[in-house]
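Omission of a single protein chain aside, the complex is shown with its protein chains in their original locations.
Then we have subunit A:
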Amino acid sequence: MTPVEASTRRRWGDLIFGGSAAAAGWTVIVSVVLIAIFLLAQALPAIGQDHANFLTSTAWAPNDKPARFGILQMLWTTVVSSVIAVLIAVPFSVAIALFLTHYSPRWLSGTAATLIDLLAAVPSIIFGVWGFMVLAPKLVPVQNGISDVFGWIPLFARDDAVSGGTTIFTIGIVLAIMILPIITALTREVFSQAPRSHQEAALALGATKWEMIRTAVLPFGRPGIISATMLGLGRALGETIAVMFILSSLPDGAPWSSSIFGGGTTFAAKIASDVAEFTPGVGTGAYIAAGLVLFVLTFVVNAGARIVIERRKAFSE
């Protein structure tokens, strides 16, 4: 084999292999772009034929003639249930991440981390069945208790239209359980990278363990917590099947209350539960438009999470 032959063969090998690696990378870019283009192309004509305001109407009758559909009620339920989930999950996740990195005895830490991660492996349909059959009925007294005390605030008003605890509040709790492992895993990673020298310095100055955490670990981890929170929020916004199984949907034309103890539906659950009504034309377009709004919502939240973490990298390097 002459040197020339060897080098051409090498070049071909490298070209083919490097080329397929680049092609795989491009596949990912193209997929995301295609998702956006296809959803837009299908959703925009449908929104054009909508005889209600897409953003401010609560009606959902895309198969009527003329079609009338708006996303306000879905947007409210999606956002409120996800915000409840984040409000519950973040303090727990941060505490658990601190537990795993700074408090847990050594023999426990590996197992404890695996247990929390296993919670992420439970399929969402299991959360749906469990939440509806087991958890929701148990939450009825809790919800009644809260609305007895705080019922004068519209957000906590009692809503007797929904029975069995199948409310936005219950969904918020189930979503909180579902996103807890993700937020915990990400915050744990950041906390474990907190500079040892800062922690030792705090302790050497006579700080208690909690003061050390508050002054040396938490400030370092703040961008990580924010970014993990946003990723968790993204997951909660898009959760489909648990919401569909648990949350009482409102009958067509029913007035919608702003209470978290009422029913409703989210973008994802609405799309999944109305699959049978998909018809060619405007009908399907309306659901695709709802999917597009969900895509944009999760895109913004996830991109935000990424920007927060990139900025931290820029500062720390």
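As a working rule, a residue touches a chain if its C-beta (ideal position, glycine included) is under 8 Å from a C-beta of that chain, and two chains touch if they have at least 3 such contacts; residues count from 1.
In this section, contacts and distances are computed from a predicted model.
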Protein name (UniProt record) of the chain left out of view, among "Rhodanese-like domain-containing protein", "Sugar ABC transporter substrate-binding protein", "Phosphate transport system permease protein PstA" or "sulfate adenylyltransferase": "Phosphate transport system permease protein PstA"
Of A:S104, A:N144 or A:T215, the residue in touch with the unshown chain: A:S104
Selected from A:A23, A:L87 or A:V149 as touching the chain missing from the view: A:A23
Option from A:L139, A:I225 or A:A268 whose C-beta touches the chain left out: A:A268
Sites on subunit A contacted by the missing partner chain, in the whole complex: 10, 13-14, 16-18, 20-29, 31-32, 34-35, 38-39, 42, 91-92, 95-96, 98-106, 109-110, 112-119, 121-130, 133-135, 177, 180, 184-185, 188-189, 192, 196, 203, 206, 208-211, 213, 231, 234-235, 237-241, 245, 267-268, 271-272, 275, 278, 280, 284, 287-288, 291, 294-295, 298-299, 301-303, 306
